[in-house]
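Accompanying notes for the structure given below.
Every protein chain of the complex appears in place save one, which is left out.
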Amino acid sequence: MGIKFSLAAVVGLILAAFIGVSGGGLSHFFGVTMPYLAILLFLGGVVYRVLKWGRAPVPFRIPTTGGQEKSLPWIKHAKFDNPSTKGQTVVRMALEVFLFRSLFRNTKFELEKGHRLFYQWEKWLWLAGLVFHYCFLVILLRHLRFFTEPVPGFVQGIERLDGLLQVGLPGIYITDGLFMLAVTYLIIRRLIIPQVRYISLPQDYFPLFLLFAIGTTGILTRYFFKVDLIKVKTMVMGLISFHPVVPAGIGAIFFVHFFLVCTLFAYFPFSKLMHAGGIFMSPTRNLPNDNRIRRHVNPWNYPVKVHSYAEYEDHFREKMVEVGLPVDKELEPAPKATADS
Amino acid sequence: MAIEHHLKKHREEISQKWFDLLACTYPQQTVRLFKKESDPFANPVGQTFKAAIGEILDEFLGENRAEALAPLLDKVIRVRAVQSFSPSEALGFIFGLKKLVEEILEEELAEGEMEMGDLREFEGKVEAMGLLAFDVYTRCRESLFEIKITEMKSNTRRLLERAQLIIGE
Partner (left out) sequence: MAKVPKPSELELQHVLPKTDWMDTPAVFRPGNFSYPGKAKNLKVLGLANPREWSPMDEDWKLPADWKNIILEGLRERLDKYRTLKVFMDICVRCGACADKCHYYLGSGDPKNMPVLRAELLRSVYRKEFTLAGKIMGKMVGARDLTEDVIKEWFMYFFQCTECRRCSLFCPYGIDTAEFTIIGRELLNLIGCNIDWIAGPAANCYQTGNHLGIQPHAFKDMIDFFVDEIEAVNGIRVEPTFNRKGAEFLFVTPSGDVFADPGTYTLMGYLMLFHEIGLDYTWSTYASEGGNFGFFTSHEMMKRLNSKMYAEAKRLGVKSIIGGECGHMWRVINQYMDTVNGPADFMEVPKSPITGTRFDNAASTKMIHIVEFTADLIKNGKLKLDASRNDNLVMTYHDSCNTARGMGFFDEPRYVLNNVCNNFYEMPPNTIREQTFCCGSGSGLNNDEFMEMRMRGGLPRANAVRHVHEKFGVNALSCICAIDRAALPTLMNYWVPDVTVYGLHELVGNALVMEGETERTTDLRGEPLPGMEDNENEDI
């Protein structure tokens, strides 16, 4: 059900853009209104979400410790799996963010069982996840060439590296292929691993289908329909200089691609895609394990009802005295029946 | 007996299918994990079963001694005895062997390489293993009750010991 629903939603989006632009003359809506709306929702939403998270305090410092703590000087400290300072924690976070360290723990390298490797799916998740995210990043950066004039050197550099495989014209980017492969893997994995399928919700399929569609339309735009990139750039530069123009004659396929990207951005803050921001705020990862060294303060710490020593002694004084346990208050000469059994 | 000879020929297939049958009694989301994960520590149940099924078959198709078979059956049944199966569900897999073997030997039966009587005899043997399995299951459940009592005792053993000492004085 979730799969069909998500698929239908993505197909619906594609059709809406296609029909809207090619038949309905809505290119202004898809070319101008949508991107502004999406950016607004994206920025506003992300800020809103992060502030909302940030408003909740961190009452306790409860990092998940993944290695030897800082202890006696002669015991080797696993600095980055169990950081005890801010600096070490930053490294731990960097390992998480850039290398997906925790996901990597799933990986089992059972090389002697080489032919079984396919079943070690955890490793594939880490690899596909990493490939997916880095390709996504590179592709985003490459897109900067539409947003900048002159195009900065590093963007050109990335392009040159990425296009090293000079196959055909225009040159094929490595990341395009890898991105599609990785997304396809993530979709298939969700569909065929029964555990993962069981836990999957429509909002898990939807972004994957959306990304798949974005990738596909992007590739179509570039390699097959050969959309006029000069016009696209004119449009984008218009958007960012707040003098929007929609040049005539950009193929509908571009608008489909563009609309899907806008949807992704608009959808981002209201979905699980916010994991990108969430990981930075995750208290089991972003805090050092130094509670015994430095006191962590809980802003809402409140006094609670406790059973005080005085009450305790009142309760048991007689018995305590009898066996010679020291007491704060001596027994009264004629003891009342204070202790019970 | 002719049938054992044929069965040994198909040992791999029987073992595989019998294991599948056992695995299929778990929620389908889990079957894949139990079947595929090859690390015995990441998949204790599946790998225990896989190893034990092979051993059980070897003994069963070989000498078929009760005293050797019981500890092998124990490996599987001990797990199932604590997994919210009813006794019949826990042991159903044993009897499943009958149908499974019949299917595997279908061709050979049809070609007359062995007789129906052989198969019946084999089925009798499976039933005997079923009874043995029942003993094993009961022992596992009994040990579950025993350990409860042992645990309760040791949880407070010192207190009891002390109390008795005082009474004794």
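For clarity, chains are labelled A and B in written order, and residue numbers in each chain start from 1.
Quick note on the criterion: contacts are C-beta pairs under 8 Å (C-beta built on N, C-alpha and C of every residue); 3 or more make two chains touch, one makes a residue touch a chain.
These numbers were taken from a predicted model, which means no experiment stands behind them.
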Listed by label, the shown chains touching the absent chain are A, B
Which residue, A:33, A:148, A:241 or A:284, contacts the hidden chain when the whole complex is considered? A:284
Which one touches the absent chain: A:18, A:42, A:100 or A:254? A:100
Can you tell me which of B:64, B:138 or B:155 touches the chain that was removed from the display? B:155
It is residues of chain A that touch the chain not shown, namely 2, 5, 49, 52-62, 64-72, 74-76, 78, 81-82, 84, 96, 100, 102-103, 105-106, 108, 122, 125, 129, 193, 195-196, 198-204, 270, 272, 274-275, 278-279, 281-285, 289, 291-298, 300-301, 304-309, 312-313, 315-316, 319-320, 322-323, 325-326, 328
For review purposes, identify every residue of chain B that touches the missing chain, sorted by number. 21, 24-30, 33-34, 37, 39-45, 48, 78-79, 82-85, 88-89, 92-93, 95-96, 99, 143-144, 146-148, 150-152, 154-159, 162, 165
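The rule is short, and it goes like this: only the chains that are shown with their structure count from here on.
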Residue numbers on chain A that touch chain B, as the complex places them: 108, 110, 113, 116, 119, 193-195, 197-198
State the interface residues of chain B toward chain A in the complex, per the touch definition above. 28-33, 36-39, 42
